[in-house]
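Below is one structure; the comments refer to it alone.
Excluded from the complex is one protein chain; the other protein chains are retained at their positions.
Here is subunit A:
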Amino acid sequence: MNDRSAGGRRRRSSSILQVYHEPPETLEQMSDQAVVPNMNANWTNQKGAWTIHIVIIAALKILYDVIPGSSQEASWTLTNMTYMVGSYIMFHYVRGIPFDFNGGAFDNLNMWEQIDNGAQYTPTKKFLLSVPIVLFLISTHYTHYDSTYFVINFLATLAVVIPKLPFSHRMRFSFFSDIPEEE
C-alpha cells in the first residue's frame, strides 16, 4: 500500500540487461522489519554456523572421494563447485524470510543483505567471504594447477565473491525484461 517511495525504481526503456538497486525501505517497512530480531540472518553470527562450513566442505570432499574412479582433481573441483553453488543459492538467490512475523518486509532482500542488518565488513561477512577464497586456493593447489580446473574453479569462486562485495549491495540485474514495478 504505502510501500511506494519517492526514490523507488524508475522505469527505463527495455534492453537486454538492466542494472538497478533495490529502493530504500519506507518507514512502514522498516518498522515491520524491526518487529522481531531477524531470525533468518542472525544465526550466521554463531560459532556453530561458522564451523558448519568447514564440516560441510570436509563431508563433501569425503563424499566425492569415495565415488569409485574419481581422481583427486575431479573430487576437489566437485567439492568446490558444490559449495559455491550451495552458498550462492543460500546467500544470494533466495530472497525473503521463511517466517511470518514481518508482513513480508524482507521480501526484496536476499540473506547476505539481511546479515548484520546490511552492514559491510562485519566479522561474519569477512568469514563467509574467506571460506570460498581459501577453498579455491586449496582446490587449485590440489588440482595441480591444471588450467581447465583452474578456470572452472575460478569462475565459480567469482560467482560467489562478487555478490558479497559492498558495491553489489542491493544491486539487481534483469535480463530481457523491464524493471519490476512496485505495487
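The working rule: a residue touches a chain if its C-beta (ideal position, glycine included) is under 8 Å from a C-beta of that chain, and two chains touch if they have at least 3 such contacts; residues count from 1.
By our rule, contacts and distances are computed from a predicted model.
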Chain left out of the displayed complex - its UniProt protein name, from "serine C-palmitoyltransferase", "Related to Mitochondrial division protein 1", "Centromere protein S" or "Os03g0308000 protein": "serine C-palmitoyltransferase"
Hidden partner chain, touching residue among A:Val19, A:Met39, A:Ala59 or A:Ala119: A:Ala119
Per the touch definition above, residue among A:Asn40, A:Thr79, A:Asn110 or A:Thr140 touching the missing chain: A:Thr140
Contact set of subunit A toward the excluded chain (per top definition): 1, 3, 24, 28, 32, 100-105, 107, 116-123, 126, 129-130, 133, 136-137, 140-141, 145, 147, 150, 154, 157, 166, 169, 180-181, 183
